[in-house]
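My questions will all concern the structure given below.
Removed: one protein chain of the complex. Kept in place: all other protein chains.
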Amino acid sequence: MATQQVEAAAAGHGAEPRGKRSDDGQATYLVAIAEALWEEMERDERVFMLGEDIGVYGGAFKVTEGFLDRFGHARVLDTPIAEETIVGMAVGSAMEGLRPIAEFQYADFMSSGFDEITTVLARYHYRAGVPLPVVLRGPSGGGVRASNFHSVNPEPWFAYTGGIKIMCPAFPSDAKGLLKSAIRDDNPSLFLEHKALYRRIKEHVSEDPELLVPIGSADVKRAGDDVTIVTYGAMVHKALEAAESLAGRGVSVEVVDLRTVYPIDEETVLRSIEKTSRALVLYESFRFLGIGSEVASVIAERAFEHLDAPVMRLAPPNHPVPFSPPLEDAFLPQVADIEAAVDRLSAW
Amino acid sequence: MTSIQMPQLGETIVEGTILKWLKHEGDAVATDEALFEISTDKVDTEVPSPVAGTVTKLLVAEGATVPVGTAVMEIDDGSGSGSQTGVGSGGSGAAGGSTGPAATTATAAAPVGPPPTATTGAPPVEPTLPSASDGPVSAAAVPDRGARSQILSPIVRRLAKERGVDLATVVGTGDGGRITKSDVLAAPGGGTAPAASLGVVVPTTPAPAQVAPPVQAPPSMPAGTGEDVQPMSHIRSAIATHMLASMTQTARAWTMVEVNVEHLVRLRTAAKDGFQQTYGVKLTYLPMVIRTTVDALREFPLVNSRLIGDDIVTPRFVNMGVAVSYDAGLIVPVIKGVDAMNTVGIARAIADLAARARAHQLQPDEVQGATFTITNPGPYGSLVSVPIINQPNAGILSLDAIQKRPVVVEEDAIAVRHMVYISMSWDHRLIDGELATRFLARVKHNLQTWDFAEDLGL
Partner (left out) sequence: MATTFEPDAAANERPLPDERLREMLYLLKLSRYVDERLEALYRQGRLPGALYSGRGQEGTHVGVTFALEPADSLFPTHRDLTAQLAKGLDLNRVLAQFWGRIDGYLRGRDGNSHIGDWDGNRTFAVMSHLPIAYPVAVGAAWAYQRAGDGRVALAICGDGATSNGRWHEAINTSAIMRLPVVWVVNNNQFAYSTPNEKEFAVPTIAERASAYGIPGVRVDGTEVLEVYAAASDAVDRARTGGGPSLIEAVSLRWRGHAGHDPAKYVPRELLEHYMLSKDPVKNFEAYLLALGVVDDAVVAELQERAERAFEAAHAFALASPFPERGDVSKGVWVEDGYWRSQPGRDGGTEGS
């Protein structure tokens, strides 16, 4: 593990200094991701990283600080600002047996590589049978006053193409275990790191380098009886906060963290709905055609006989993420919004 | 003889115009020699001949516009019988050039698409009969609940039926006085799981008083050379006891009907691939038979009943036992609340229970509480079966093999149709022949007339 103390994260978004694990073994979300990358680079020399400013500079969020010193230029490749080519290089090198991890400075810029992602990466194996063990990773999501072009949640764009597994973890342990699974998976993966969690969320993370989290499995983060909140990413933490507050008022909320948003773990979601009969789908991608729209459809289609109320969605509107703090707060679902939605749902 | 058709040059093109005949009747043509010029929305081009021969007929005037696929010219290529070329794309056809007659019937090689939707022309699905507790509750029985009070969610309907809760007596605590799931669970009787009180199904050990005398091995034929001896497994022993008990304790009678399932076979053939993709389980006939049987059970509740002492107990719900064979023998997992399920739900439940039965993962309560049972020896080829009643049920239905048979259809014509024998062993203590026959007739009627397409989500 890289142990250099770094002064501050780049880009100034909600940063506190990155560090190694704390003395009691806790790791931030960012440290957990860096550990996953480091351990997999150590484990398999076919694994290499490419992206903008990841080597000398250590990445815009300093996730890859120290990697160049340890692994050298042949495995930590600084590229020009050319996202189509970054993705294309990942594909071409994967076709030749390497296992590339391409970093996007912000997940927003995945749209600059859109064609290579959706047309080549997502479709090549179905067409021609050549495995492409490519990981694309980058910081996504809002809530950190990063404004319109640094706050996007691009997962629906790419879930729609099929052929790419998409992970949006909420906790350091899940982030580490899922990223390691993605790197070892023979299919393309999109690993979205919620930038609001990088340094804000910390927990004890296993030191076991073989501890993987399976792709495509959801996790019940809080058990409850009255209402299920199905969510992922940073919204998991808001849901847990709301659940705690609701418990004080006698409403028992179960929080299901999807962890992988494509393909979805339908069974875990349905098991929870069978128990509670009421579902709130909470998500940070746009409401219309967002990930949660699909979750709501699955519940309506497969758990109809178990429902005691309509499936509800809570998600931002389909327009750009605004900058001004009151506007961004109004745009994103807040804890109070979640509580109000659960109240409506449990009263129905 | 080869018939030349207007070709389709581009996937969106629907018609073309003959600009000019380059060959006329009586002209000799070589393979790939230009026959005529055409004009379409996308292209003006010459059409080369797929064969060598002599032009015998021009079927269209110069300047005429005809749909793609229209025969426009005939060429005698010495092949004798008529063949045609030019439609769509080359699904088949021998190679051109020197290898022999070039053109055969061209079959369109369209991209693979979803299977066609089956239309059977059957009348619309009959509504299932509501149970006493299922309909709108009477206004007099409950306090005013406001505009939305009559809305019953899917789970409320299901639980009320399963647990025999009379919704007229339940006070709703939901918005506008709607009855919620927890209201049903809190209602008298609502919290009691009916399954627990329903007697047992294999594997189990009956009370000593019910045990039949043990079967004596024939004394004249002890095991000898060339024979293997193994003790009966626990499961085998339980099955033996249970079956024998049924034979000695029920007044078993048997009735059979023959059912024309032609439209079900067509529907399944057309829909099975899409169904499996959509729902992840195979589409078989069993869920459709169960669905129609449940409907008949609701019309004739006595068939769904059981005897406890001198009392006839008639549930207002149906728990369907489905006999499943597995390595250890026979087990009857139960689809609880099957009357609240559509055919997709039933198909899923069967797949799930059967898979877990074969993996030895069934929970004890999943093999208890059947109110009626179905056995399905059809896939193994059985034509007619006489099953033993799964106590304490009043009847057991057998679904045997679907087979093409010559049958007399409308207008006294003889036709080949997919037919199946469906029969029931029934307990004459509870049911009489008229009821058993009317019940089976209802199952037959349902199977022959229901359009499952919508129920299957197709």
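Letters are used for the chains, namely A and B, taken in the order the chains are written, and counting of residues starts over at 1 for each.
Everything below uses one rule, namely that a residue touches a chain if its C-beta (ideal position, glycine included) is under 8 Å from a C-beta of that chain, and two chains touch if they have at least 3 such contacts.
Keep in mind that this is a model prediction, so the values were computed, not measured.
Asker: Which of A:163, A:224, A:292 or A:316 sits in contact with the chain that's absent?
Answerer: A:163
Asker: Extract the touching residues of chain B with respect to the undisplayed chain.
Answerer: Here the touching residues of chain B are 5, 7-10, 13, 32, 42-50, 85-99, 106-112, 115, 273, 277.
Asker: Please give every residue of chain A in contact with the chain that is not shown.
Answerer: That gives, for chain A, the contact residues 48, 74, 77, 79-80, 82, 84-98, 100, 115-116, 119-120, 124-131, 162-163, 186-187.
Assume only the chains that are shown with their structure count from here on.
Asker: For chain B, which residues are in contact with chain A within the complex?
Answerer: It is residues 153-156, 158, 174-175, 178, 180-181, 340-341, 345 of chain B that touch chain A.
Asker: Looking at the complex, which residues from chain A come into contact with chain B?
Answerer: Going through chain A, the ones touching chain B are 277, 304-309, 347-348.
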